[in-house]
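Here the structure comes first, spelled out in structure tokens, and everything after it is commentary.
For this view, one protein chain was removed and the others were kept in their places.
In order of appearance the chains are A, B and C, and numbering begins at 1 in each one.
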Amino acid sequence: MSVRPTTLALLLFFGTTFLFFSLFAPRFATASNMENLMSGFSFLAILAIGQSFPILLRGIDLSIGAIVALAGMVAFDLTLIFHVPGYLVLPAALAAATLAGTLNGALIVYLRLQPFIATLATLAVYRGLVYSISGRQLVRGLSTTPITDRWITDLETYYDLGSAVGLSRFIKFPWFPLSFFVMLALLAVFQSVLITTRFGRDIYAVGGNLEAARLAGINTRRTTIAAYAICGFCAGIAALILVARLTTSTEALGTGMELTAIAAAVIGGVSLSGGVGSVFGPAIGAFLLGVILLGLTLLGVSQFVQQILTGAILLGAIGYDRLLVVRRQRRTAVFLAERA
Amino acid sequence: MRSHFWDRNGRSHLEETAQTRLNTREEDMTEATTKTNDQRRNFLKGLALGSAAIGGAAAGLFGGIDVTTGSVGVQPARAATNIKMSFIQWQPHTVPAAWSKGIEEVLKTQQVIDYQLLDGQNKVEVQVSLIETLINQGAAAIFLQPIDSVALAPSIAKAKRAGIPVITLNIDATEAHAAHVEMNHYFGAMDIAKALGDAMGGKGEVAILNAPPGIIIRDQRTNGFVDGLKQHHPDIKIVADQVADWDRKKAQDVLNTILVANPNLGGVYGVNDSMALGAVDVAKEKGLVGKLVIFGNDGETDALESIAAGDLTGTQYTDVYQQGRLAAAAATVLATGLVPATAFGQQGHLLMPYVIATKDTVGQIQPSQRW
Amino acid sequence: MVEPPLIRGIGLGKVYGNLVALDDADLSVRAGEVRALIGSNGAGKSTLIKILTGAVMPTAGSVEMAGEPVRLGSPPEMIRRGVACIYQHSNLAPAMPVLDNIFLGRQPTLGFGFVDRKRQRREARELMQRFAIDLDLDATVAALPTVKQKEVEILKALALDAKVILMDEPTGWLAAADVRKLHASIRALKARGVGIVYISHMLDEIFAVCDTMTVMRDGHVIAEVDVADMDRPRLVALMVGDDLAKSSAGASLAKRIPRGNGIVRLRCRGLGKRGLFRDISFDVNAGEIFCITGLIGSKRTELIRSLFGADRFDSGSVEFDGKPAVFRNPSQAIGASIGFVPEDRHRDGLMLGLSVAENLVMSALGRYRRFGLLDRRKMADASRRSVSSLDIQPPDGDKQVRLLSGGNQQKVLIGKWLSLSPRLIILDEPTVGVDVGAKAEIYAMLRAERDRGAAVLVVSSDIEEVMTIADRVAIMVAGKLTAVHDADKVTRAEIIRDIGESAA
Partner (left out) sequence: MRVVSAGAVGRRLVPHALPLVILVIVIVFSIAQPAFIKPENLIGIVRQMTLVGIMAVCTTFVIMTGGVDLSVGPVLATAGLVSFFTMQAGMPLPIVLATGLGLGLAIGVVNGAIVAFLQLPPIIVTLATLSMVRGAALILGGPDLHLIRDEPAFTFIGTGTLFGLPFSIILFVAVTLAMIFVQRRTPLGLLVAAIGDNERAAYLSGHKIAATKVTIYGISGLGAALAGIVQSSQVHTAAATYGPFGTELDVIAAVVLGGTSIAGGSGSVARTVVGLLFLGVVSNGMNILNVPIDIQLMAKGAIIVVALGLGELK
């Protein structure tokens, strides 16, 4: 249940795409390209993992792009304007992001706003907040000052696992970025939260049947707020990874990421009608988008044709998933009937 | 101010202009040309690069290929031996499109260079990812229109380590790299402020049709304009500074609204030409042509035509094709001369000359220079 | 001194807008007591139950447990105090496995919020054993048949180890054997001192299992009596008032017309669908009511959905009015003048957010099209006529269907097809969750259709219903049609035997 069979199908689709590019795109199956893939898309996977929670609750969070910018700007200001040490900046930025997520949840729960409209409104609010607290606008010259605090920049570190396990003697093994391990850790934590904790079970219950969950005594409000808070928290982590990678933050950081993360989550098998999915699928969905972008670029496909192909592959991915679901439903129906 | 551009053999003109500009403005330089501790050395380097570039550009224009160094030469193009150069743009827009044309003009004559235009989708993280892909691909040179100076610096450093020269267009990066070819935003906007103020007679109210924050060009142009007004026309008041998303239609709407609150508005500065042309549309509709002083920035064809027709007051014109050609020429020289990027302790700077094009001067811009 | 009741609602009231759903109602249950709560649809039973579970915040009154006042409108509070409920409509999370649904919201934990899977499984097993229920704990609820889903709900309530269990029509979807099993469980609970409130429209069940009863009408409690002091006619009279009771009783005496006017309208030969049903052959004549009965899960619904074009057959042939008929979608079936009343009116039948009038014309839009536009006035006229001829209460065509009681909703659903005067009308469990009064009206409508010359095909699990309206009865067991009887020549016992025999 926690890992849907369609996740396997997605893995298959991912594998096929991967294999295709490995065979036909020059320099796709190289260590450095794998490094690019891992360091360039781990943050998106993290966003998609976070986005899964609202979607599991039959909601949506459109504000994560703005939350990324907000957390990024908090880190930027604290480091460059106030010279706060990095070990305080990191939790502060995460706290800001989590708070922003919590506010989303609170608006949805207490004002009974549709998640779509509530987070659309906070998207504007958070982006406006970023503009107004932007150190780039407040202090001239900061826009060309990189962040050098080791606590932050060290998030962009690579580990030579290949040498560590001795694989490098045989093949050129990619160095793994820290962000990839952060993503893996979040994936492991949230997947097990969903499967093994009461909170995780409550998420599925609330998303699957809100009224039933409420009548079963589940605190649906707290569950909802927590889900949006987790989404905000993940956006905060993604922001820190980006800030470390870019050594700065901009006001436009995160623009458009919400739709990419939603796409990754839905490709990853999280149903928009709630209660179905995992966080494993969305992570794969995010890397699938990465494989497509890198692969098509390496194939030398023009940027315009790339857009067309990206759309087509997106359709292919969900169409394939849909096909499998339909087939399985048919088989289950027959199976149940024959057993009865 | 004096108009100055070059034609195909106007090399000395360029040098002279650039020199005057740098000498007189050295002390004002803020973030436009950042972190350089030795302007003069840079300038000399820029000069050298520029000369080389113009040579290349000329070669491109005349279709000659013998300018290229022997190591690449005129061998027939073969897929396996071709070298790759790519340009990562900010997002689809007229300016990078014109650069790309200029770059391609030069590169395609070289026979052995494969050129690819990549789209940054207005997202720094996409640009970063694309640079790393290009490094992986083993590109011979990367042209980059960075969205941000700092954000792309780590990637540029990586490219440098990999021996790939990076040539930035318009926005400099905080990491030293092969060369930087810039359309002058800050000083250009100052000059616009001066010209606009002159046209308004040194007093009155102006509005800025601005872009949303998040890209450094916006800040440089806005700061340049505000500083320019302060310096040259302290009596002119900025009564409105509203965001119109680089967009002509939004600019129409926003200016219409601003005019309701400020019926005495005397001038409008559009941070790009599209927004300025939107202002022209409004002026035409309200019969304010001639009364409302409107300046744009960039100098695209539509804007120049509008100036010639007497609708738009002026814009900052830069020969963007030429800018692309210069960048391409520099890249070709570097790549074919086998100059590794790691050899650059100091980066080359090339500030593109520009004109504040008005009705009087616009005719001097040749058709082939219009983009 | 007498012990206070386990749970006691005092002077409870609930007002929605200008609709009074419940007014000054009292209800109490003592340890070991099974109290029936009866009344027609819209009498306020469900509202009362929901107040006791905390699902609804009352606008007046209070609730006490063991003499102690409790906080209202809070499900967790009531669950903590040991009040469990089996709701009328499914209250399961469909995508979750059975095990998680049973322990929804209160999984045993190992601390730090981690679920104790082993203990959960062990407890579920014990429960299943104790109440003789057999379920695959790892199956996804959505993949289970309705009956099994109901069992999950029952198990969910039992797992709570509750002091008070409220059951809102728990047998609505169960077959007779399952009902008996449920009643055995109820007696077991009763013996352990649990108090039970039992809502049902099935009078037999009330007499079988309940000790006391509370009768409601129009949001008021109108009687509280011991079951031992009641008999059927008096009870029906209490529930619906005298007139309807008479017509309800008289209805079963109406004449039967097996094979109608002798003209075959629908001829089915060898119909089959892989894994569901096979080799089904029967005829339905014009002017008769043809009932298909059997246990729930015998694939009757699947059969008639295919007849209507909502699903496909794998094999066999259908003739309608002597011509071969293969309907690829419902709109073709409707084009051939067939109507279909689905089993689950909320899920498949009605647009709850739309008005009564709009629902009534929903299948006949073509009729109100003039130059491609909707003729709103004609629609309004037609619906006004339907509302009065169907006696829909309140008689307001502009009212949202959501706001109607179950019986009136069902009348709208059936009336929508009647306005088309279909040549064949197919109904799936036409009176589930409908009160006695509305039931009688619906039977009258079906008879009128028959007498008009339409063929009426009814699927029903309610033997009483079948015996009341059928002209002919077919019995379906596990995907096969095992017998067809003329209704005037078969007894209730024979039909039950048929169903049971073939099943065995």
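What we mean here is this: contacts are C-beta pairs under 8 Å (C-beta built on N, C-alpha and C of every residue); 3 or more make two chains touch, one makes a residue touch a chain.
Note that the coordinates shown come from a computational prediction; the quantities given were computed from them, not determined experimentally.
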Touch partners, limited to displayed chains, of the chain removed from view: A, B, C
Listed residues C:Gly111, C:Gly262 or C:Gly372, member touching the removed chain: C:Gly372
Selected from A:Arg127, A:Arg201 or A:Arg245 as touching the chain missing from the view: A:Arg127
Touch with the omitted chain, as defined above, among C:Gly111, C:Gly262, C:Pro324 or C:Gly353: C:Gly353
Chain not shown: contacting residue from A:Leu62, A:Leu78, A:Ala93 or A:Leu155: A:Leu62
Where the missing chain touches subunit C, by residue: 16-17, 308, 310, 329-331, 333-335, 340, 342, 346-354, 358, 362-363, 365-366, 368-369, 372-374, 376, 402, 416
On subunit B, residues whose C-beta touches the chain left out of the figure: 91-94, 96-97, 122, 210, 212-213, 239-243, 245, 247-249, 252-254, 256-258, 260-261, 263, 274, 277-278, 281, 285, 300-302, 305
Residue numbers in subunit A that touch the chain omitted from display: 62, 107, 111-114, 116-118, 120-132, 210-211, 255-256, 259, 262-263, 266-267, 272, 302-312, 314-315, 318-319, 322
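The rule is short, and it goes like this: only the chains that are shown with their structure count from here on.
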Chains contacting each of subunit B and subunit C, listed by label: A
Central chain of the complex, centres being mean CA coordinates: A
Chain separated most widely from subunit C, comparing mean CA positions: B
Subunit B and subunit C, separation of their C-alpha mean positions in angstrom: 73
Separation of mean Cα positions, subunit C and subunit A [Å, integer]: 44
Touching two or more other chains - residue numbers and ranges from subunit B: none
In the complex, subunit C residues that touch subunit A: 53, 55, 75-76, 78-80, 85, 87, 90-97, 100, 104-107, 109, 112-115, 117, 138, 140, 143, 145, 156, 274-276, 297, 299, 478-479
Residues of subunit A touching subunit C in the complex: 1, 196-199, 201-202, 204-205, 207-209, 211-219, 271, 275-276, 332-338, 340
Subunit B residues within the subunit A interface of the complex: 30-31, 34-35, 92, 114, 116-119, 121-126, 128-130, 132-133, 135-138, 147-154, 174, 212-216, 219, 223
